[in-house]
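The block underneath contains the structure these notes are about, expressed in structure tokens.
A single protein chain has been omitted from the complex, and every remaining protein chain is retained in its original position.
For chain A:
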Amino acid sequence: MRRVLNITNILFVAIIGLELLLPAKRSSEIIYTQELIGIIIGIELLYSLNMIYKKDEKKRQSLGDITALVYGCILIWELLTTKLDILHNLLFPMPGEVVAVFLSEIPTLLDGLSSSLYLLTIGYTLALVTAIPLALIIGWRKRLFLAVNPLTKVLGPIPPIVYIPYAIAILPTFKSASIFIIFIGAFWPIFINTLNGTFNIDKRIIDSAKVLNVKEHTMLFKIILPGVLPSIISGTTVGLVLSFILLTSAEMIGASSGLGWYVKYFSDFADYPRVVVGIIFIGMVVTGITYCFDKIESQLLKWKN
């Protein structure tokens, strides 16, 4: 019985009850009851399915807590908008309305996503293929390192966002400017982490490789590269988040497509349901990308305990 009568399920019933019993106060043609109940039932189904398959008690508990938090937020949101009409009715759309708009906007959002991912992929890949080999070579040569390291200390911390207007001015298209900005944003974290990782690599590992008589390129790419992979990955993670922030900022300034543009465009029209939808969608995209990244990371570093 305790399995069913937990805080999560109580909140679930509370929202459904609220929807069906408490009349809406906000004056609106549609109050989106169905949509809200729909999404709540969707979440509950997802949650219950997970509870059936997950065996680990700790994971079950935190899953329940997370779901309860989500329910709590939706409940408060619904109360403050639809039910009690405390928040401004233009600036704060109703949760059900957001669900409805989200569903109808999926094709547009996916277009924006593909436009954003296209720029992100090019800029980020460019940063990966330049920063990593460059940092390996410079970090491996002490003299180069001592020359380059102070420069990175000056250039690295410049917030790449300050380059945006200049990049847009000097580069021929908005696309090339965005790619450049994403590149800069991802380059420094990857470069600096790889550089320091290479310079500070455990000497005992290098000695072990030296006594096997490895050639220079084997040393760089078979020993140092995997050896500094943990540092590289922390750099690539920071770089990815930063380049996503930069991408959306750039899109808000000068683009005619993409996720940042979507949010900016509809705020200009005061179409706040779409703004909220755009924000939620960006959150989902970032979560998805980070999730994939974590998977790749644990695959690459499975030799580490």
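Operating definition for what follows: contacts are C-beta pairs under 8 Å (C-beta built on N, C-alpha and C of every residue); 3 or more make two chains touch, one makes a residue touch a chain; residues count from 1.
What we mean here is this: contacts and distances are computed from a predicted model.
J.: According to its UniProt record, what is the protein name of the omitted chain, chosen from "Probable peptidoglycan glycosyltransferase FtsW", "NitT/TauT family transport system ATP-binding protein", "NADH-quinone oxidoreductase subunit J" or "3-isopropylmalate dehydratase large subunit"?
T.: So, among "Probable peptidoglycan glycosyltransferase FtsW", "NitT/TauT family transport system ATP-binding protein", "NADH-quinone oxidoreductase subunit J" or "3-isopropylmalate dehydratase large subunit", the name matching the hidden chain's UniProt entry is "NitT/TauT family transport system ATP-binding protein".
J.: If I consider the whole complex, including the chain that's not displayed, which of A:Gly72, A:Pro133 or A:Pro226 touches that chain?
T.: Result: among the candidates, A:Pro226 touches the missing chain.
J.: Out of A:Ser27, A:Asn213, A:Ser256 or A:Gln299, which is the one that touches the chain we can't see?
T.: Spelled out, the listed residue whose C-beta touches the missing chain is A:Asn213.
J.: Touching residues of chain A against the unshown chain: what are they?
T.: Given the touch definition above, chain A has residues 202, 204-205, 207-214, 218, 222-223, 226-227, 229, 302-305 touching the missing chain.
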